[in-house]
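Dropping the structure in here first, questions after.
Left out: one protein chain. Kept in place: all the others.
By letter and in written order, the chains are A, B and C; residue numbering begins at 1 in each of them.
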Amino acid sequence: MPLRVSTVEFRVRYAETDQMGVVYHANYLIWCEIGRTDHIRTMGTPYRDIEKQGITLAVSEAAMRFHASARYDDLIRVETTLTSVTSRTLVFDYVVKNAESGERLATVSTTLISLDPDGRVTAMPAELRAKLSSVASDAA
Amino acid sequence: MPLRVSTVEFRVRYAETDQMGVVYHANYLIWCEIGRTDHIRTMGTPYRDIEKQGITLAVSEAAMRFHASARYDDLIRVETTLTSVTSRTLVFDYVVKNAESGERLATVSTTLISLDPDGRVTAMPAELRAKLSSVASDAA
Amino acid sequence: MPLRVSTVEFRVRYAETDQMGVVYHANYLIWCEIGRTDHIRTMGTPYRDIEKQGITLAVSEAAMRFHASARYDDLIRVETTLTSVTSRTLVFDYVVKNAESGERLATVSTTLISLDPDGRVTAMPAELRAKLSSVASDAA
Partner (left out) sequence: MPLRVSTVEFRVRYAETDQMGVVYHANYLIWCEIGRTDHIRTMGTPYRDIEKQGITLAVSEAAMRFHASARYDDLIRVETTLTSVTSRTLVFDYVVKNAESGERLATVSTTLISLDPDGRVTAMPAELRAKLSSVASDAA
């Protein structure tokens, strides 16, 4: 059985800081995408192979709450779970932490919708949906 | 009386697109910051002068909803309003549009908190709060 | 006759600063692309229309020299010239300045190569090359 929480770690890049001396907030969405890519990989089909099948998963909603700051060279951990799978949508939740102190930096949730090559909302193929459900925390 | 809605326009940069051929979603937070900077400027004190006074306004929450895609070289318009001012927090709302078609691309809301030079939450100086209230849609 | 130098202005975004309090150096390449887009537009065919014809112009070389720093909210001016046009390559030169003080911040040169849809180097269509030559400082 695949893991239901994926954990990925990396260090803060200098380019990600701003003049406040901390990580600029938009970068957390990029970090969540790293967690999401990693979590999808655990189901056995990397996201890039999904796109080759003509399905793109686009972010349609995001909610972010920031608790503490990340700084240059900090080791960051993103814990990702897939909390909802429907025929056209996926909801991923993320906790972003300082990997060394364990401090929680941000909690994020994103909703993704399934699009066809023309950018129209479309149902995911049954096989893909089944695979995604297999790594969901609460499979629909 | 200052305008209560600020409008700023710019073109999509190539660097902002991704391999889907549309703008990567995290860039909308950067665009909202452009709108916010512009809106704060209308109250008579640019944001960089606020930071020189030892107050930083950090994003503590963000909620984003995506309606349509932006593409390279599209002319983008961000309409920004300041919808809430308390002693320690500000809420800005944004509508991101395609400036040529008028199509709504995203609606975003961000909450900012006032921090002192040590990164602790602090009340904004009365004068700053009064100025911000003067450009708020619904001054507290 | 089209202008041989294009000038574009914009303000530094908060996201473009780093913890040194100045603009992170990689952003200058993005700024040069804004200047390049603008310069290509003056020849009458926007770059996005060139891509629709199946030609992409990819950066193959870049040389950058930094003279002074840019800071948040500074008004930046990029002056772009097209200094060389061959069947397969273009060389653009850029001077990045602080628009208010006139101070020179960076000088950059980029070489672009013409690629077909499969990513292979290809000669530019004669018509495109002629148009580009018309806005070059020293038409080949």
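The definition used in the following text is that a contact is a pair of C-beta atoms (placed from the backbone, for glycine too) under 8 Å apart; a residue touches a chain by one contact, two chains touch by 3 or more.
What you are looking at is a predicted structure, and each value in this text was computed from that prediction instead of being measured.
The missing chain lies against subunit C, touching residues 19-20, 22, 25-27, 29-30, 51, 56, 58-66, 69, 119. Summarising the interface, subunit A meets the missing chain with residues 10-11, 13-15, 30, 33-34, 37, 46-48, 71-73. Mapped onto subunit B, the footprint of the missing chain covers residues 14-15, 17-22, 24, 26, 71-72.
One rule holds for everything that comes next: only the chains that are shown with their structure count from here on.
Using the mean of the Cα atoms as each chain's centre, the chain most removed from subunit A is C. Mean C-alpha positions place subunit A and subunit B at a centre distance of 24 Å. One inter-chain figure worth recording: subunit A and subunit C are separated by 34 Å, centre to centre, where each centre is the mean of the chain's CA atoms. Touching of two or more other chains is recorded for residues 14-15, 71-72 of subunit C.
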